[in-house]
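Note that this complex is displayed minus one protein chain, with the remaining chains in position.
For chain A:
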Amino acid sequence: MFQQSSGNETNIKLPFSFIGFSMLALVLSQLLILLNGDLLVSGIFRLPAIWSAAHLFVLGWALMVAMGSMYQLVPVAFLTPIWNERFGFWQLAVTVAGIISFAGALYFRPQDAMIPGLLTLLGILMFIFQMFMTLQSQAKPNILTLFVGTALFSLLATISLGITLVMSMKTGFASEYYQAIFKTHILLGTVGWFSLLIFGFSYKMVPMFSLSHGYSMKPAPFVFAIYVVGIFLLIFSFMTGSHLLEVSGTFFLLAGFLTFSWHVKKIIDKRVKKKLDRPFMFALFAIGCGALIHLAALAASAANLFSTMAGPIILLYLIAWIAFSIIGYLYKIVPFLWWTHKYSKEIGKKKVPALKDMMDEKLALPLFLIFTAGTILLLLSFTVKLMPIFYIGQGLIVIGTVLFSYIIAKVITI
């Protein structure tokens, strides 16, 4: 099979715009959490400022990073060009307007969050449509398509349920199912969307960054099946209130996550590159964190304490699994984007830098230590309910986000 060019390069302005906005949302979301710490430490999560911070973090940062990364990764991982780049810029504009107005409405006037929420919904629907059209033209779907496709479906379900929640709050619609819808919204937004997406792209990026060869992909369908069974069981438990289903659901999620962790280890064992990059090690560290968080969820559920432990567990899930994974992979994705923009026409003509030279790897270790220490202190503050510990922990996370934004911004000076 001969091929001249993949034709799968994306206009880097698109992923970069998503990532740039996401960094602003990240810093702002963490500042909001810092300023509302007294409520969080008291175990009060359902407050306008926290809703606003949570949506800025999850939608403004994590979702925007995921979208930006997908605009870059989908063409290369699935060997399929983005369906319509111009549409992508319109999607960016609508989503940014939606998220800013939605987070603002949640903070100042939650009862008026419906219209901004619908604007956000429109932006996300445009993204899902874009990806659907792109994946549809993939010549040969594979297991990654299943992970990413199911993640996108979960995203669609998450936002549909989110809009139902806002409607319910405003009109009383489906108010008797509010709790079940709320829990399913959180579950699909975290476990269904982010985890399946990270699983899917990890299967592409882990072998690529470790130069692994000769590994088997046979466990991947089992990872998918076990994890998805866990998601379904938990949704049934929310609808029925069955504790047995809740324990079974968290058990299957743990089993799926452990199978994924074991599979990644088997892939890493087959690596040719013996010394792995630090940021990539951080993405692998996130997998270990994720396994422990899933174990904690099962333990809390088995002890019938899940409802009281849900806040800290979800927060840890977002920081130590999802955010750490994204940060680890962004360390690789951002330099690649800038390198492609600046040096892909220079390679072969003159000496060009390696990707490692594009980002300050010396800052990676302090950054990851700051995030890890901040997270541990944050967790401790929830347990002992001491405000100074919360402020130090969350303060470290804020410093980490500012440092990370600086490192990302510095790439474009190289």
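In this section, contacts are C-beta pairs under 8 Å (C-beta built on N, C-alpha and C of every residue); 3 or more make two chains touch, one makes a residue touch a chain; residues count from 1.
Everything that follows uses one rule, which is that contacts and distances are computed from a predicted model.
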item: Missing subunit (named according to UniProt) among the choices "Acetolactate synthase", "Ferredoxin", "CRISPR-associated endonuclease Cas1" or "Metal-sulfur cluster assembly factor"; value: "Metal-sulfur cluster assembly factor"
item: Residue in contact with the excluded chain [from A:W51, A:F102, A:F282 or A:F336]; value: A:F336
item: Residue ranges of chain A at the interface with the undisplayed chain; value: 1-9, 72-73, 76-79, 204, 207-209, 211, 213-214, 272-275, 336, 339-340, 343-345, 347-349, 351-356
